[in-house]
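With one protein chain removed, the remaining protein chains of the complex are shown where they sit.
Going in written order, the chains are labelled A, B, C, D, E, F and G, and every chain counts its residues from 1.
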Amino acid sequence: MFAEIVADRHRQERTGVGEVVYGQGKSLDQIAAAIEALRDAHPVLVTRLAAAHGPALRERFPDGCLWPEAGLFCVGRDICAPCPETEAEVAIVTAGTTDLPVAREALGAARFFGLKAHLVADVGVAGIHRLMAHLDTLRRARVVIAVAGMEGALPSVLGGLVQAPLIAVPTSTGYGASFGGLAALLAMLNSCAPGIGVVNIDNGFGAAALARKILGAGAQIRVEAPAACQGAGE
Amino acid sequence: MFAEIVADRHRQERTGVGEVVYGQGKSLDQIAAAIEALRDAHPVLVTRLAAAHGPALRERFPDGCLWPEAGLFCVGRDICAPCPETEAEVAIVTAGTTDLPVAREALGAARFFGLKAHLVADVGVAGIHRLMAHLDTLRRARVVIAVAGMEGALPSVLGGLVQAPLIAVPTSTGYGASFGGLAALLAMLNSCAPGIGVVNIDNGFGAAALARKILGAGAQIRVEAPAACQGAGE
Amino acid sequence: MFAEIVADRHRQERTGVGEVVYGQGKSLDQIAAAIEALRDAHPVLVTRLAAAHGPALRERFPDGCLWPEAGLFCVGRDICAPCPETEAEVAIVTAGTTDLPVAREALGAARFFGLKAHLVADVGVAGIHRLMAHLDTLRRARVVIAVAGMEGALPSVLGGLVQAPLIAVPTSTGYGASFGGLAALLAMLNSCAPGIGVVNIDNGFGAAALARKILGAGAQIRVEAPAACQGAGE
Amino acid sequence: MFAEIVADRHRQERTGVGEVVYGQGKSLDQIAAAIEALRDAHPVLVTRLAAAHGPALRERFPDGCLWPEAGLFCVGRDICAPCPETEAEVAIVTAGTTDLPVAREALGAARFFGLKAHLVADVGVAGIHRLMAHLDTLRRARVVIAVAGMEGALPSVLGGLVQAPLIAVPTSTGYGASFGGLAALLAMLNSCAPGIGVVNIDNGFGAAALARKILGAGAQIRVEAPAACQGAGE
Amino acid sequence: MFAEIVADRHRQERTGVGEVVYGQGKSLDQIAAAIEALRDAHPVLVTRLAAAHGPALRERFPDGCLWPEAGLFCVGRDICAPCPETEAEVAIVTAGTTDLPVAREALGAARFFGLKAHLVADVGVAGIHRLMAHLDTLRRARVVIAVAGMEGALPSVLGGLVQAPLIAVPTSTGYGASFGGLAALLAMLNSCAPGIGVVNIDNGFGAAALARKILGAGAQIRVEAPAACQGAGE
Amino acid sequence: MFAEIVADRHRQERTGVGEVVYGQGKSLDQIAAAIEALRDAHPVLVTRLAAAHGPALRERFPDGCLWPEAGLFCVGRDICAPCPETEAEVAIVTAGTTDLPVAREALGAARFFGLKAHLVADVGVAGIHRLMAHLDTLRRARVVIAVAGMEGALPSVLGGLVQAPLIAVPTSTGYGASFGGLAALLAMLNSCAPGIGVVNIDNGFGAAALARKILGAGAQIRVEAPAACQGAGE
Amino acid sequence: MFAEIVADRHRQERTGVGEVVYGQGKSLDQIAAAIEALRDAHPVLVTRLAAAHGPALRERFPDGCLWPEAGLFCVGRDICAPCPETEAEVAIVTAGTTDLPVAREALGAARFFGLKAHLVADVGVAGIHRLMAHLDTLRRARVVIAVAGMEGALPSVLGGLVQAPLIAVPTSTGYGASFGGLAALLAMLNSCAPGIGVVNIDNGFGAAALARKILGAGAQIRVEAPAACQGAGE
Partner (left out) sequence: MFAEIVADRHRQERTGVGEVVYGQGKSLDQIAAAIEALRDAHPVLVTRLAAAHGPALRERFPDGCLWPEAGLFCVGRDICAPCPETEAEVAIVTAGTTDLPVAREALGAARFFGLKAHLVADVGVAGIHRLMAHLDTLRRARVVIAVAGMEGALPSVLGGLVQAPLIAVPTSTGYGASFGGLAALLAMLNSCAPGIGVVNIDNGFGAAALARKILGAGAQIRVEAPAACQGAGE
């Protein structure tokens, strides 16, 4: 009988992004086993963690960092320490409040990768002045991640305002003819602003991984010790 | 053998919008017959006119007004007389130059309905300052028609800027994952800006008809005599 | 940590339609916070309210007006006071009984916007005489909203009967090849009756917002004090 | 080497509907060979005949009956003899003029099957009074075939008016979100009027074949000799 | 306040098929009210009845006939009395056991319409000999209803074997690329056997209504008194 | 500048199926260069050859074997020599005459791979007796390839009749709701007959390659010298 | 009243693959009845067994072999006895851990058919070295089954590495734009590696049935007595 978890402990060296644990559909025991298999090699991030598993995981790994609103759990790194808006190298922008869980997944994962990330929320294009108020932050960032559901117009507007590479994350926010995020996905792929990289619907983690790759293997990675995780901060 | 053209000469009374001739797929003779059947009752507009039919139609109806770039031909009304930007009650806004034929269909049809319409072109959301430069015009208009292909974001941005009712026309401009205008159509239906009425892909005429209905049956309809049609003006 | 709710208190001035609270997926606390943030600026409407939240909201805001069958809650305006059929400026027409929740959302939202709205229910096209019986009402209305699922034929028939601008709301009523409202949506977009503005599937609120914009910012808005909300009336 | 055409000469006995020749994509020689293979057994109908093949076929089969506007050619039966409206057992109703080719295919095929069929054209639902003017004919018919593109609403309205079984034929008439007839097809499948049988997009022949089966194998089949085919009559 | 149920008591005269109660999504009280509103005019059928409502309905209408496996309840007619295979004028054929609920809806509804119907189950095309064993029954029937999910091939095979008109009902049976019945629906619409009328996915009732219309308004309708409904028989 | 054609001359050893030249969209020069690059290593097959390129290719490679109706050209092997029905190890079955080009691609490719293949044409399921007439051939074959468009029912029927592994090839034959072969593809994937391997729409070559792999690397491959190619035989 | 289960006890002779019981949506009693009806003729496999039914089935059939993780239950054959990697004639390869249930269904079904099958798990293409480590096993196998969700790239890579026929099973693993397995299905159908047979999404059983047919009716079938089923082994 083979072990279900075949840890790919060298992935980080090969690809710059270590293996993480995709929590959806996994039992608590499967997740815990995966953490054990990887934690010697490097810090471990669990994504798409069911709400019910959170407290139990924290009991097993008391030094772990749990962020329920983001569906994240992390061992070996603090993914909850906020970063001041003025220092953000990754700006994560979200159109509406229902896009927040996906944006938080991106935010926590970016921190897991050692990046200084900040979340600018609720600046959808139907109130363009709200976006403009954060223009300095967005122009200072070295990567901008735009998270939007419904009509997915945010990246197009941002694409005309900033020089940084732009990563677009469609979300499944919406109803009816949003078809589970298809409308936002198609909009982002067809953006008239050139130079936007699109990831899968609701894939906040993937956006953070691409940001990590963009900011480079050679860059100085800042890793805070998880000494004092105090719950999620934004 | 029945007559192919059963003119609905009373439609204008019933619905406020008289029957027009949909030119696509019709032969020159069919179009001419339709014009003859309707012209006694009211002015006649032909839409989606094939380029090849234009000169021949003008020969048969020398007082007709031909606008090839809009695919329009009109008998009994001047659809080419420009309206100054400052007097426009209907503002037609277009995202890119490839959306122009659809926008022109809307423009010419609006004039056919006796409306003062003006076209503001090439103000896509990836250069939001271009849109802002026309804000006065847009805010003065009583109806705004937004014509956009690709990601179809223009109505969402406009929806947050103007009070007038907004009509969104998706166009088939684009390639790949635009799927013939589907991306823009879905974006417009899912707009986070409330109060947008969407029409079919490339349906500039339908947008003008809705504008006409919005501006009301009771309104004073200005009808210029087609005395001196001098080709399309914008 | 940023506040989740960034109230856009000036949206009403900019767009003629103030910010409302989209209730779906929000917790009771999030909804209550949003109401508090907006109620000083203007009356507040909550849409897509989960049935479970209704009584609790009413407890927190005792002067609020709750309409469970419409998924609506309103503070600062009476959305339940019926309007006589003969006085309706907005006629909301619905094809079948299963379309009623969406039609009620449109009805309540129209009242929230200060419009005189009346609901004509269960007049689907398979019994065209039922529709004809209400023709006077429909022709008197200044805006007609047609709500229909399944084959979505109602707007096409109405479009040939009335002069008022027509707003079409496809609903997810149906099964099998209705594909969650797609069949009705496509039918409405392809209507042979010109001048129909389509909104998203099940988007009763959007239809009311468009009606509000059509009837104009300058119009005298009638606002009844919510002194005596007595439950939903139609 | 096998023969490409394996005539199924006994199909008429088995199924009540003899084999016909589907002309699309076939060369003139292939079509002629198919006619030769079948004409001894029973009259032969060719459908979807390319315009270019018509005159050449008539040269080869001088007693054949050619109807170019319907894409039909027939040997052994007159498919062009008109039937008075008052005697029609099959009423074919069409929404718009662009649906006529499909309706004519149904009409000619119905005649091929020996049925008394009549075509009522251009009675789309946006002018419901035009439909009502033919109600006597429609109610007298034993089968009604409704041919419609765009929003495909015609069968739903008819379904509430007549007792006869109703066959719905969606057509590819339309553009944009009609998606080649998909919109009309979905509308017809979701009709709120029960008891409608739908055939494939543009499948006029299939509708006629179903009408033939409905009117029964045992019925007296009237077959006019093709003595004096004088071109298509409606 | 309007009544939710506007009974269309004259529909039977107009269309030959009286109004029935579509039970899905309706509360017990709504269903009971609809039965009360219609039962004076003619017998009443409830379709898509939730399992939980069955016993309660029977308590309210003790002479009603309940068939849980078909999701049917009927007042005023016995829909459970079996018909011998040799006397069936409507043969209902089903491909697999999971298609049975839809086939039973068709069977019960056919009986409601006074037709002699019989169900031949589990004769899918992957075991063609099973179908052949019932060929006599199928050829004797005046209408054949084919119910099939998955690849939906049954009507194509039947279409080559019987003369009777064929009604095809796609079902949502299947998984993966069946896409909720879309695969079967498309197969049936594209059948190479001409003369097949297709209804919506899972629409057993619609198939029975079409059978009723085909077998004619003039036909002698046999109505058994519901004196002794003893549960569903097939 | 890199060479466009990087011949993978060892693919046959690795995978049992050597590289072939996909002709679609390639210029005559590109095709000829590809043949030159590969012909030393093993025989070369060109698929999807445009009709216009055939004669020119034969001029350049006079010993090549051209089969225009199959879109094939071959150097180094005779793909046109017929195989008697009684000796076929691969039986290729096709539903209608319009499926023949795809079936011929499979037939020629099977011969290219050294297999004894025979084509049984025009045995669609709407005339099941035609299929039964070839049952001996089908049961003797070691692999059966079923080629069908429209409703794609042929593999399901075959799957219940033969023991050999069955390869299903959907074709784009059809119109309307066949959506370019999608209907047949979905039907084949959902077949109730287990053990069917499906390839892409119109992919006759892929079916032959799978047949080749199934019949095994170790099998004795019969390769006829292309001494006397005399045009396509079936 | 007909019996719901019409056992096709001769299917094995006709097709080489005996009838199995598809458990999804069936009640415990229906499943037990089906087992009883078939077990005299040959061993019986139940697929897609609900977790809740497992223990009860084992109680009724104490000598049955239950494998909950595969959704399988078998009477008359041991489907749990592992096969050493070096002896596998069927190699089942899976991309990720979430694909395991489908892979196990294929594994158990292959054993049911008497094949020596082995499962190589978690060797997705994003860590190609993991796949390479098993190349000997894969090249020794006579059939390779590739099970993959998400982007479904595994069969394409395998297709360039092995000579054996390749069966591709797309799974519904994924989210967002995987659309329930559609992404993987399309990828596999479009593989640039020729000779891949694709089955339905999540259809592990179908892949095993095709493997069984490929390995031939004439082959010596090894059937272990179910004397000592000890739970699933891989």
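FYI, contacts are C-beta pairs under 8 Å (C-beta built on N, C-alpha and C of every residue); 3 or more make two chains touch, one makes a residue touch a chain.
Being a predicted model, the structure only gives us computed values, none of them experimental.
Visitor: One chain isn't displayed here. Which of the visible ones does it touch?
Guide: Displayed chains contacted by the hidden chain, ordered by label: A, B, F, G.
Visitor: With the full complex in mind, choose from B:74, B:88, B:121 or B:167 the residue touching the hidden chain.
Guide: Among B:74, B:88, B:121 or B:167, only B:121 touches the chain that is not shown.
Visitor: Which candidate, A:57, A:74, A:147 or A:167, sits in contact with the chain we can't see?
Guide: Candidates A:57, A:74, A:147 or A:167; residue touching the omitted chain: A:167.
Visitor: Can you say which of G:76, G:108, G:159 or G:206 touches the chain missing from this structure?
Guide: G:159
Visitor: Could you pull out which residues of chain F are in touch with the chain that's been left out?
Guide: Against the missing chain, chain F presents residues 1-2, 4-6, 8, 11, 22, 24-26, 30, 170, 172, 180-182, 185, 200-203.
Visitor: So which bits of chain G touch the chain we can't see?
Guide: Contacting residues on chain G, toward the hidden partner: 95-96, 124-128, 150-153, 156-157, 159-161, 174, 176-179, 182-184, 186-193.
Visitor: Could you list which residues of chain B touch the chain missing from the display?
Guide: Missing-chain contacts on chain B: residues 82, 97-98, 100, 119-123, 127, 130, 175-178, 233-234.
Keep in mind that, in the parts below, only the chains that are shown with their structure count from here on.
Visitor: Taking each chain's centre as the mean of its CA atoms, how far is chain B from chain E in angstrom?
Guide: Chain centroid spacing, chain B to chain E, equals 48 Å.
Visitor: Could you grab the centroid distance between chain A and chain C? Build each centroid from C-alpha atoms only and quote it in angstrom.
Guide: The separation of the two C-alpha centroids amounts to 36 Å.
Visitor: Taking each residue of chain E in turn, which ones touch at least two of the other chains?
Guide: In chain E, 11, 127, 159-161, 176-178, 182, 185, 189-190, 193, 200-201 touch at least two other chains.
Visitor: Please give all chain pairs that are in touch with each other.
Guide: A-B, A-C, A-G, B-C, B-D, C-D, C-E, D-E, D-F, E-F, E-G, F-G
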